[in-house]
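With one protein chain held back, the other chains of the complex are shown just where they sit.
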Amino acid sequence: MSVFDGFRFRRVSSPVHDLDPRVKFLYVCVVFAAAVMFSELLPLILLLLIQVPFILLAGVQRAWLRSLRGASFLALLIFVMNLVSMYLYQGQVLLEYSLGMTLRFLVLVESFSTFFLTTSPDQLSLALEQSHVPYEFSFAFTTAVRFVPVLAEEAQTIMDAQRARGLELERGNFIKRVKNYIPILIPLIVNAIRRSLELAEAMESRAWGATEKRTNLYVLKMRGGDYALALTSLSMLIIAVYIRLYIPIPSITTLVHL
Amino acid sequence: MAIIEAKGLAYAYPGRTNHSIKDLSITIERGEFVILTGPSGCGKTTLCRCFNGLIPHFYDGKLEGDLTVAGLNVPEHSISELASRVGLVFQNPENQLFALSVEKDVAFGLENLGMPREEIRKRVDWALKMTGIEDLRDRAPHELSGGQQQRVAIACVLAMQPDVMVLDEPTSFLDPLGAQRIFEVINELNKKLGITVILVEHRLDLASKYADHVIIMDKGEIILDGEPRKIFDSEEARLIGVGVPKVTRLYQFLKERGVLLGRVPVASEEASHLLREVLVRDRG
Partner (left out) sequence: MIEVKDLHFTYPNGVEALRGVSLAISDGEFVAIMGQNGAGKTTLVKHFNGLLKPNKGEALVDGVSTKRVSVAQLARKVGFVFQNPDHQLFCETVEEEISFALRNFGFKETTIKRRVTWALNLLGLTQYRKTSPFMLSGGERKRVALASVLAWNPEVVILDEPTIGQDYQQKETLRQFIVQLNAQGKTVVVVTHDVEFVAECGPRVVLMLQGRILAEGKAEEVLTNLSLVAQASIVPPQITQTFLGLADLGLPTNVINVHDASRILLNLLEVTP
């Protein structure tokens, strides 16, 4: 569960939180692209370290570290799997390569974690709206996020209600346990459908679909910092491509031998 | 000037054989505070949905008879057209708030209407002030209590500046104190802003004192329609099984034994006054 901690938005104020989410997303995409471009250790380590100033500036280091910890099991799995499969296919122990794959995974997880830690679902939906994504989608997204805690609570209540009728969720073999979840799932789904109907009524009653040209209380405006980040991201991308094409990257083992 | 006029209104939900409302005719004047009550299944919720156009536009089926709300003939106008004249607040506070902050929720309806941003800002601030929830502006709906959520729901509807506000059992999930607060807010909007209020309620003990017009329904029809005190004191009200205020029952018990109070009470303060008159007179 702690890996999800690294994705939950925290309402804190910082320069990073105030950045335009579209620009932040661009940055994350660039990091993603760069990570995929390289399998050598050196650039991947660099990419991982580049995140750190952002995280410190945003003050979300604790949550970020928690997500790192949560991702570590998967990271280890990837490392071992790569090591084993490379050995089986090429007969060699490719330590650096496996480490590289692991690092790539970590870079991807961490960059997305940074994004979600510093961007509220509200801002996300605003970004979606202004990126000319149809309003229905960003509305569906926001509503889903809004109701996650409600549904979680309801699931707990339903479990309690059924346990109070003698349903034992912890006992029995695998098949029995799965069957035991039917009395939980059905009320959950039925209530979700009922809720959707009520939501639809409320939406209609507040002029949903009145006009194609929907306005917004808030609007995202790019400011100095946003342009700076956008410029930095694009430059990073160009440099990465250049390096990939023209500059050979020494492996760590080579460097160590020098 | 009548703000709602219904003549011979009848409706059956698609797929159901019996009508939820049958041959219903009412007149509601501008600025009234109306209480609409009756046993479960009497058609009150159906009627509410007719007022803002959910019937017939959202629920399909044919709405028979005539219904004019705030000058608009309901079957001929879309729900979004009616939305700026009639607002509807629902029973479950949780399921009418969809945004991640109170402010955005209140702005929702106005955004849908495509209003300019400055206008939205002004109206949102105004609605939050009128319902006394300015301090909740940035909060997420899940963090709020039921009573707070309902006040947000009222603010959401208020921001659209409707002529009529219909509230369908808005205090069902609230405790009595929370319910009282909601009634006070609604009453303020009615008295200060002249918004016509139609309140569907079972909790007549708490709400009756605000009403100047009571309508009691049963089995899809209007049985009683008029002045609150007369209706609550009537035999029919008791037969239908409506929960008349306890002080009204007390008045009736005393009347049966020949003790007559000055008038029919619906709230405890006036009951105290009326009883005091009788007791002092008796002693003096």
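Letters A and B name the chains as they come in the text, with residue numbers starting at 1 for each one.
Following the convention adopted for this analysis, contacts are C-beta pairs under 8 Å (C-beta built on N, C-alpha and C of every residue); 3 or more make two chains touch, one makes a residue touch a chain.
What you see is a predicted model, and the numbers here were worked out from it, not measured in a lab.
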- request: Please work out which displayed chains the absent chain touches and list them by label.
  value: A, B
Statement: Full-complex touch with the removed chain, picking from A:L108, A:V145, A:I158 or A:I252, is A:I158
Field: Option touching the unshown chain, where B:G61, B:G132 or B:G243 are the choices
entry: B:G243
Field: From A:V52, A:M81 or A:I186, residue that would touch the chain that is not displayed
entry: A:I186
- line: Touch rule applied to subunit B and the missing chain gives residues 38-41, 91, 145-147, 169, 172-178, 180, 202, 205-206, 241-243, 245-247, 249-250, 253-254, 257-259, 267-269, 271-273, 275-276, 278-280, 282
- prompt: For subunit A, which residues touch the unseen chain?
  reply: 154, 157-158, 160-168, 182-183, 186-187, 190-191, 194
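Here is the rule we use: only the chains that are shown with their structure count from here on.
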- request: Let me have the rounded angstrom distance from the C-alpha centre of subunit A over to the C-alpha centre of subunit B, please.
  value: 45
Subunit A-facing residues of subunit B, complex: 49, 52, 54, 57-58, 79-81, 83-84, 87-88, 90, 92, 94-101, 103-104, 107-117, 120-121, 124, 140-142, 156-157, 160
Task: Would you mind writing out the residues of subunit A in touch with subunit B in their complex?
output: 120-122, 125, 139, 142-143, 145-146, 149-150, 195, 198-211, 213-219
